[in-house]
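Here the complex is missing a single protein chain, while all its other protein chains stay put.
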Amino acid sequence: MALIFPKSTDQILRLGALAAGLVVIGGAAMGLYVTWPDNLKTGYTPVQPVPYSHKLHAGELGMDCYYCHYTVTKSSYAAVPQTEVCMNCHVRVKPQSPRLEKIRDSYATGKPVEWVKVHKLADFVYFNHQAHVTVGVSCVSCHGRIDQMVEVKQVKPLNMAWCLDCHRNPAPNIRPVEQVTNLAWQPDRDPAEIGRELITAKGINPPQNCSGCHR
Amino acid sequence: MLPFFKSNTPVNPVYGVVGLFDRPEDLLRAGEELHHKRGYTKLDAYSPFPIHGIDDAIGVPKSILGYIVFCAGLFGFANAVLMVWYTGAVDYPLVIGGKPLFAWEFSIPVVFELTVLFSSFGAVFGMFYLNGLPRFYHPTMNFSRFGEHTDDKYLLVVESTDPRFDVEELQAVMSELGAATTEVVEA
Amino acid sequence: MAQNPAALDPHVKPILVQGGASLHKITDDISKITESQTPLKWYIAIGISSSIALILFAMLGWLVWMGIGVWGNNQPVAWAWDITNFVFWIGIGHAGTLISAILFLFRQKWRTSINRAAEAMTLFAVACAGIYPLFHTGRPWRAAYWLLPLPNPYLAMWPNFRSPLVWDVFAVSTYLTVSALFWYVGLIPDLATLRDRAKGVRQMIFGAASLGWRGSARMWNNYEKAYLILAALSTPLVLSVHSIVSFDFATSVLPGWHTTIFPPYFVAGAIFSGFAMVITLMVIARWALNLQYLITIRHLENMNKVILATGTIVGYAYATEFFIAWYSGNPYERFVFINRAFGPFAWAYWAMVTCNVVTPQFFWSKRLRTNVPFMFVLSIFVNIGMWFERFVIIATSLHRDFMPSAWGYFRPTPVDMLTFFGTFGLFVTLFLAFCRFLPVIAVSEIKGMMANEAMHEAMHGQPVNAPAVPEVLEGGRH
Partner (left out) sequence: MIQITKKLTGKKYWRSLDQFYQTSEFQTWVNREFPSAGQDMLDEPSRRNVLKVMAASFGLAGLTACRRPVEHILPNSKGIEDLIPGRPNYYNTAMPLGGASMGLMVEVNDGRPTKIEGNPNHPWSLGRARAYHQASILQMYDPDRGLAFKESGNNSDWAKFEAWSGSVQGQLGDGSGLRILSEYLHSPSLSAVRKHALTRFPKAQWIEYNAVQTNETALPAIARVAFDKAAVVVALDSDFLGLDSSTVLPVKEYVKGRMVGDADETVMSRLYTVESQFSVTGAAADHRFRSRSSDIGGYANALLAAIQNTTSPLKVVGQTPNTDKAVAAIAKDLIANKGKSVVVCGPRQPGGVHAVVHQINQALGNVGPVVTYLNRTSEQQTSQVDAIKTLAGDMAAGRVNTLVILSYNPAYSAPADLDFVANLKKVANVIYLAPEEDETAALAKWQIPAAHYLESWADSQAPDGTATIHQPTIQPLYGGKTAAELVATLTGFKDKKAYDIVRNYWLPILKDEKGWRKALHDGMVPNTTSTAAATPNFAAWASAPTPAGSGMEVVFVPSWSTYDGRFNNNAWLQEVPDPITKVTWDNAALVSKATASKLGVQMNDVISIERNGRKVEAAVFVQPGQADDSITVALGYGRTRVGRVGEGTGFNAYAVRTTDVFGFGTGFTVSKVAGKSYPLVQTQDYDSQTEPQLVSFQPKATRPVLREGTLAEYKHEPNFAQEMVETPPLRSLYGEYDYSRGNQWAMAIDLNSCIGCNACTVACQAENNIPVVGKTEVARGREMHWIRIDRYYTGNAEDPQAVTAPIPCMQCENAPCENVCPVAATVHSPEGLNDMVYNRCVGTRYCSNNCPFKVRRFNFLAWHHDTKESQKMQWNPDVTVRMRGVMEKCTYCVQRIQEAKIDAKAKGKRWMVDGDVTPACAQTCPSDAIVFGNVNDLNSRVAKMKLSPRNYAMLAELNIKPRTTYLAKLRNPNPELEVRS
């Protein structure tokens, strides 16, 4: 009987198998890396209609987050301020600046400014700012150093596993309520320690069951 | 070195001598003659079906597959228990139907199935491993009548790596014991 | 039993076996099926069956597009034909493994001629079964992902290992995998045989498929060990699979489901229906492929005996259920069984009893047991009956449970029916393909069995006590 496969077949096959295996593993690893929440979900930096700089306002001018996002302590939404709020200052400050064109229009016409949403959660997730801010979870824990961003950028993945990390071990992210909007807060001792003390003091006990966030 | 990665390049251009028999009992006799009487060790017998007694005749050791399967099964078992316990009681403990986070009672089915699954993987792939499969080229395939032995013929092969390897003697003995034809195959 | 001429003078002629069936003839006959010109009737058959299979895919597409609502399922009957068909097909699947594994362990040599086809049938049946748990969610992509314990960086959630459905996932997938391996391992030597007979591309294909099998003594040594171990593993596996399927019901709180008798009762039922399906297929196959002398009446008769036995066991289980329901004194339990026999679904219940308990009793008569057309018809009855058993257990228990206010009724929609019909198309298509391209009978096993017996005599001259050879060869005289 004539040979079906030449001598080299097995060698080639083995090497082929080896290569295929490596490709598969590598591909899987790469795919996992790309789709990993921290890589896939972060870095979203849409262009806003008005070039508002948090770096300038919150950072250099040191405005408190509450000044504009005044609903965070009362409501689930951290409402974007009405044009009115901008105009409180900008009637006097740079009243003519062309970059504030849209703001002035909105104030005049009553038409809203179309800000672009940066931090999005699925609509079956009921995140509540009030619940977090009032127990001393700082803005920085989820939004990063906004006060250093010219354009707001998503820096945390905001996926369920990530939420759970904190809900299981809140200590590192709990600080005195008055420090919540102090994004640069640097306590003299281990913040987690302070967190633990506050947790015991206030009896903080973040939900880990489903209905805590899904309703 | 794993047999899987054993090189095909021959040390010696001659692979061995092949004898073709029409009847299994001739094969058996030839095998016994060469192995037991003449002390050949590197022989092998090809047949369309497993022939009773051939292993003793040509000295094939007992298969160690059983041990492989046992280890594989143990591996599957451990994995299963670990998985059920870790996912339920460690990674995300959830109260479900008032049942505990981990209990033997409700782990049994999954544990059993995985044990069986891994055992049979062990059995099949272990067998492949021991038989060096897949192997698409083998020197005996150079034998001119290779293939008839998967129908109704029987081959006796003696490898040239055998210390007592002696072509003339082998051919003589085989033909004398009823080989229809004998042949030297190169590696 | 017949005398073996080879025993008279072993040294003169090559071993011939009776009925003129030499090893070569057997190799030839079985290999020819795959080598010869494809017969027209095969094209016709597969044409029909595959177009039926297309209906299945159309229906599944419609289901995924629209939702479960296209089926008749409702509250309270949230499971109906979907799970019924699932259990039905899984049950069919059991015969194959049983024949190849359990009968092997029991050294029932008569299994050799039928195990290959039976195993193939198992694979195809399980494939059909698998469709239902996957698609009955209406969103298979989710079910497929979340029912398996795959790590999920987004949700950090795992399956619930308390749920019998998760057990099912493991049981069925394990069963499918192991059966497939078992089947393939059995195929390897025969593929090698085909390889060595073939030319050109065919040879390449079979060459690759047989992994370079050479049939050397050292290979056979490990091979037989592996086969034995696989058989030993498959035996508890096959029992566990249907037990676990029965847990879907047994572990619930529903009267009519919550029963300890289910595991053995389901396994018996599975074997029952499985053998019936094997009969159905074999009767056709042996006729279509002229293998009457290999798949003999004796084979069929033995299977009919099994059908008779398991059928009676199932009947006994039905009786026990009723007794326990009455004996328990649990009003809900009692009602369920009264409702089964006399409620809106009574027709289904009595159809089940007739097909599963009454009809098999005919097999007490040897004449009927060995009458091919009769057993063919009866095997179909049994399959119908076993489908109804699953339907009765699922639908009639669900439609009237604890709260009379939540009672309902189930009416199948055309989509229900066409989906089920379609799975038969898929099943038959696969089986036809198998018959065409692969050896339907385990060649090397048969040869080994015959020759070893013969050789045993030839060498030691003792009469062979195992009746295997003549049994296999009996067909030769037919």
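So that you can tell them apart, the chains are marked A, B and C in the order they are listed, and the count of residues begins at 1 in each.
The definition used in the following text is that a contact is a pair of C-beta atoms (placed from the backbone, for glycine too) under 8 Å apart; a residue touches a chain by one contact, two chains touch by 3 or more.
All values reported here derive from a predicted model rather than from experimental measurement.
Student: From the list C:Ser22, C:Ser50, C:Ser252 or C:Thr320, pick the residue that touches the absent chain.
Tutor: Touching the chain that is not displayed is residue C:Ser252.
Student: Which candidate, C:Ser22, C:Gln108 or C:Asn160, sits in contact with the chain we can't see?
Tutor: Result: among the candidates, C:Asn160 touches the missing chain.
Student: Tell me, which residues in chain C touch the chain that this view leaves out?
Tutor: 66-70, 72-79, 133, 136-139, 141-143, 146-147, 154-155, 157-160, 162-166, 169, 248, 251-254, 331-332, 335, 343-344, 398, 401-409, 411, 413
Student: Taking the full complex into account, what residues of chain B touch the chain not shown?
Tutor: 94-100, 103, 105
Student: By the contact definition given up top, give the residues of chain A that touch the hidden chain.
Tutor: The list for chain A reads 35, 40, 44, 46, 71, 73-77, 79-85, 106-107, 109-117, 120, 122-124, 126, 128, 130-131, 134-135, 202-203, 207, 209-212, 214-215.
Methods note: only the chains that are shown with their structure count from here on.
Student: Which one of the chains is closest to the middle, using the mean of its C-alpha atoms?
Tutor: Per-chain C-alpha centroids compared to the overall one single out C.
Student: Given the contact rule stated at the top, which pair of chains has the most C-beta pairs in contact?
Tutor: Of all chain pairs, the one joined by the most C-beta contacts is B-C.
Student: Nearest whole angstrom, what separates the Cα centre of chain A from the Cα centre of chain C?
Tutor: Inter-chain centre distance comes to 55 Å.
Student: Nearest whole angstrom, what separates the Cα centre of chain A from the Cα centre of chain B?
Tutor: Measuring from centre to centre gives 58 Å for this pair.
Student: Take the average of all CA coordinates in chain B, do the same for chain C, and state the distance between these two points in whole angstrom.
Tutor: Each chain's C-alpha centroid was found; their separation is 30 Å.
Student: Got the chain B residues that touch at least 2 other chains?
Tutor: In chain B, residues 92, 94, 134-137, 141, 146-147 touch at least two other chains, as defined above.
Student: Among the residues of chain A, pick out those that touch two or more other chains and give their numbers.
Tutor: 1, 4-5, 164, in rising order.
Student: Over in the complex, which chain C residues touch chain A? Could you list them?
Tutor: Touching chain A: residues 153-157, 195-196, 203-204, 207, 212 of chain C.
Student: Which of the residues in chain C come into contact with chain B in the complex?
Tutor: It is residues 10, 14-15, 22-24, 27, 149, 156-162, 164, 166-167, 170-171, 174, 177-178, 181-182, 184-185, 189, 192-193, 195-197, 207-208, 211-226, 229-230, 233-234, 236-237, 240, 244, 247, 444-445, 447-448, 451-452, 455-456, 458-459 of chain C that touch chain B.
Student: Taking the complex as given, what residues does chain A use to touch chain C?
Tutor: Residue list for chain A touching chain C: 1, 4-5, 32, 35-37, 159-161, 164.
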